[in-house]
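Notes follow once the structure below has been shown.
Missing here is one protein chain; the remaining ones are kept as they sit in the complex.
Entry: subunit A
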Amino acid sequence: MTAVEQAAQGLALPSLRANAEATLLEFRRSPHALPACRHILEHSQVTEAQFQAASTLRDAALRDWTALPPQERSGLRQFCLGALLHRTPPPAPVVASQLMSTLAVILKRAWLDDGVDRGAMLSEAEAAVTQASTAAARRIGLQLFAAVISEFSPTTASAMQLPWEFHERCRASLETEFLAGLFAHGSQIARSVAESGAALNATDDNVCVASLRLMSAALAWDFTRDGAAGGPFGFIQPEGHLRPAGNDRDGEAADAVRITPGVGWRETLLAPGAMDWLFRLNTAAHASCARADGASSHGASGSGGNPKVDALAGAARGVVASLCALSGDVFPSAREEPGGETRRRHFAACVRALRAVLLPANAAVALAAAGSATGEENLEDGARALCSLAEVHPVEDFVTPLGAMPGGSTNDAADPGSNDQNALGMLGELTLALIAAGALRGEHEGGAMEESLRMLLDAWGSLIGRVGQFGCPPELANGAAAVFQAYLHGGLAAVAESAYDDDDGQEEEGKAGAAALDERLSLIAPIARAAPDATLPLLRQALDAKKRALAATTANGADPTTALEELWWLARLVPHVLADAFDGEIPLPPDSLAECRARATHEERECPVDALAGEYVQLTCLCLDENARRALSPRLLETLTWGSARWTDTYLMSEDTGGSLHAAIFAHNALGGGGEGRVYRGANKAKPAAFSEAGGGANVLDALLRAAFVCLTAWPGETGVQKAAASTLLPALTRRRALCRTCVNLPAWKQVMDAESVALAHSAAVAGAVPGHQTLHFPPEIHLGLSEALGRAAEGLNDEAQSQEYIARVLTPVGQVLSAVAAAPGDMKHPAGESRAIAVIQALRGSVRATIARSQASVFSFFSQSFEALLAVQRAGAHSAQVSKLILKLTEELVANQACFLGPAHAGVLCRHCLRVVEEYRASGRGKIGATEGGSRSLRAERVKECYKEVKAMLRMLTHVTNSDNDVEDEETARGDSHRGSVLAAAAAGAAASEGRVRGGAGVATSGEALAKVDVAQVVFIGLNTVIPLITDELLTFPKLCHQYFALLAHMLEAYPAKVAALPPDMFNSLMGTLEFGLKHADVEVARESLAAAGAMGSFQHHASVDGRAGLGDHNFLSASSGQGTILARLMRTTLSRMIFEDAGMDLVDAAADALLPLMLVERAAFEGVAGELLAKLEGDAGAQARVVGALRELTTGNGLTDRVDRANKRRFRRNMSTFLTETRSFVRHN
């Protein structure tokens, strides 16, 4: 005991720490830990030792549980209870809480024991508490129950070395049998204490707090798993209800947790008046806190008052917040209670409770702003509760005065006039107060005020998101307008204040910072859209005012920073309001804005949406004016470019996206159903919509193109601006056909095209190298973006010849530079030559990415003529990481974009090129990294990373090659080609001949056909054979590479098992070697792919043996000589031993079952061997052996399993497998 005491105390001293740890670990492992712990707990006076003993007791009990006779098990419980309740002096809080958790674990461990009366275990504790009959004992009893709840909830359960199923059964048992009882127990005690007044006087020894916490714990139970959430008859909106798109709520749902306890709890929670005592207690506790705070706020510290009352208020608030989040079946369904009185009564009660705590809003916010911890928590909890209410309850309830709600009006002296108020009013008051208190200011970032504001805005968003487009109640719209106005002013003030802050965070955090800002702005956007007629003109005025302010400062030579910063913020906000993020879907104007536009058109007045957009585009076009340009900062321009792109995607010439169809529907509705929707251009005589092709869209497009050109050329060295233009704005301007159609005919487009070819030609000349002669120069990725946009614009040319000519015009300058690079391999050693090569490859990548059906043929013919030049560049650039990587990526993208268009002849050409690229790479020796290469460790690590990227690009290239197969086969089927069997490996043969290394892989090529057709599988395998040696252990530590490889392998083995069987032995063996590696891999995804691959091999062999074919033939016996059986048997053994001995989870069971079924059928003898070994391990334990024998029998014959590999059988086997593993794992691993 002394040793443990010393060690426990020694832990705190750094000098003794190591020894102390060793002693304690030894203590934990000792076989007599249980009695030793009991001894220490009974006799030691040292808190640390008691703590260690309590936690060791838990571990030891879990470890020795199976060996303990039943009376000792219950003895342990008694002992813990005794130590908690009857010791004098009572254990220190830390020891007590450890003891409680130990007791909870012991209870749970005994929960499913045979013949245990679970209820008795709980009442035994309760009886002990009652017997002790002190307030402290009562409190401990309540805390113990809370610990039990948390132990039984799977997310907070301790590890017990037991299957998941054990935890699951405990959870189910507690939820159905005891949880409500525990809640009622806590509620009853809390109520009696509260009503006696002891709670508020803080004379109850925290019993009330403990009972409230028990209630919270019970409500925090994870009810949803039984599907109780919003059942079909609940009043809750269906899951997919209208959400403002682009407002990613996944991350925010956490604020609005729904608590769905189900019907069983209705009486307890919702019976009229059942929870009134709690609401009263909550109000009273907070009033008492506020008084104390008010009294002490004159002093220095903000947190006066009684901490016990603070804790009480906190606990009560927690329960109220949980009640606010109630939803689902606990409320009567619409059928049971059409008026929803119960729910509405509950809603009103919750709102009144929140009012009591949060109003007057100014006071509540001021308290939080002053930094009082209680104030902050209060505000945050309140905001969260409001957010939950907004998520669960319909909008109508928010706008109904409380007095009109069921439950009637109350004459609450503390809150007079509450009957005329509604919940929305409170939400608005609180939001405005927060904004007024400066919650938007940078100093509050991440703090309680910002967090509360975020949740309140979220509440607004979820209310607004759930009203139909014509159903927005005026109160909600007005409220939203007021909130937005305040937000606008608050936000502008906040950025003006921070304009000179040095540490912006924006650039430092890069994308993360911008994303955080975007997330904040996307919260306010739906609120602005709820009342577009009011909010959009406000935004427009603000834009105009700040633009003038900027002009004024530049005119009189003042510092423009503040004006720039304000404009920048607006430039970020406006696009959020006007358009949703373009996430790959066709963007449409948000409903409320489309409706606003339609209404304006109908009433023939200026449309606020278009007016604001016009203002914004004008601001972007300021850069066209050389004088104004000087006033704009790169950062502002970047944002304006981004915003214009976002707006363009939704509004500019949206005719061909269905955008006008959308608008037509709204126009139709706005006209009362009588109007004729304008669906097609020219279909009616109405004035063309703003920014449509006929309505001035072309002018805007021209202006934006010129702006993009200016961005590219007028800010040399400002890569950010150039990038925004080349990879954000220009792609947006060429995304749709109508835009492209107009683009290609504009002079500004020609300007952009010329700029690209000039810059490319000068890419070797270095800016400033020739004094006084400033050449146009782009960074490489600008070439990529630009040539992609240029290529994509071919979409706008209907005529074949025109399109060809256009593509030629785009590609000729690139081709010239490419041949110049290829012709001078020596130049690549020079940085200038290297940078020219990089620029041209990037430009080529852009053109490849822009492959569209219309221009595909021209692009392909350009590339097929350039293959030699590309290989020359690859050879010359072998020393350069950049060039090598980019060439491989270019080839990969070429295959990815072209493969699906190509016929067999062209596919063959492309495949041959791929093989040559792979060969060239291998020959260059880049893949080999010497142990000391690069000179220093960090440089070598860089080399490994480069290598990884290169190999990954090659694997992806091979993966894409497989895609070109479909078309070949399709065409063959279409032509009824009967020569399927003679599809020959032209490319393979070519490569084999050139390499002289690969033999026997290719069939015999007949002359004409060899060129016409390519055996894709063969190409991939030859490619893989070259790549596999390059994949080193070091490279496999990169998970992406690993996934890529095994996904490809699985695909190949599934799609072409016959080809695999025909591979030469060394190639086959290396494939199988990697497969075995994959089966053992720790990464679940990799293992899953490998299992699929192994399964594919198994089924192939199985089907072959059924049909009497050779299947894998000799390959299967390659390793037989080494005494390890066939390859398939080895795969099976690996899989089985992983599943039985290594994996803990059940994630892979289904995949493993699918793989094992065919393997087992093929290799019966080997399977019996494995089974025999398994039984041999259990030698001496007859019981376990019998169980395992039974389990094995069940695995192979259960559920009517037959010896076929088909869907039904697979399903049966999956079931068998999971039963088998649950059964065996515990036995086999125990020893």
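To be clear about the criterion, a contact is a pair of C-beta atoms (placed from the backbone, for glycine too) under 8 Å apart; a residue touches a chain by one contact, two chains touch by 3 or more; residues count from 1.
Assume contacts and distances are computed from a predicted model.
**Student:** Determine which name in "Glycerol-3-phosphate dehydrogenase [NAD(+)]", "Cytochrome c oxidase subunit", "Eukaryotic translation initiation factor 5A" or "Exosome complex component RRP40" the UniProt entry assigns to the undisplayed chain of the complex.
**Tutor:** The chain we cannot see is recorded in UniProt as "Eukaryotic translation initiation factor 5A".
**Student:** For the chain not shown, which residue from A:Ser633, A:Ser787, A:Ser866 or A:Thr1074 touches it across the whole complex?
**Tutor:** A:Ser633
**Student:** Out of A:Asp222, A:Glu718, A:Glu1034 or A:Asp1181, point to the residue that touches the absent chain in the complete complex.
**Tutor:** In the complete complex, the chain left out is touched by residue A:Glu718.
**Student:** Looking at the whole complex, which of A:Ala493, A:Leu624 or A:Ala824 touches the chain that is not displayed?
**Tutor:** Residue touching the absent chain, from the options given: A:Ala824.
**Student:** Which one, A:Leu564, A:Val609 or A:Cys911, makes contact with the chain that was left out?
**Tutor:** Of the listed residues, the one touching the omitted chain is A:Leu564.
**Student:** In the complete complex, the non-displayed chain touches which residues of subunit A?
**Tutor:** 499-502, 504, 506-508, 510, 560-561, 564-565, 568, 633-636, 716-720, 754, 757-758, 760-762, 764-769, 775, 777, 779-780, 813, 816-817, 820, 824, 826-827, 829-833, 835-836, 879, 881-882, 928, 930-939, 942, 946
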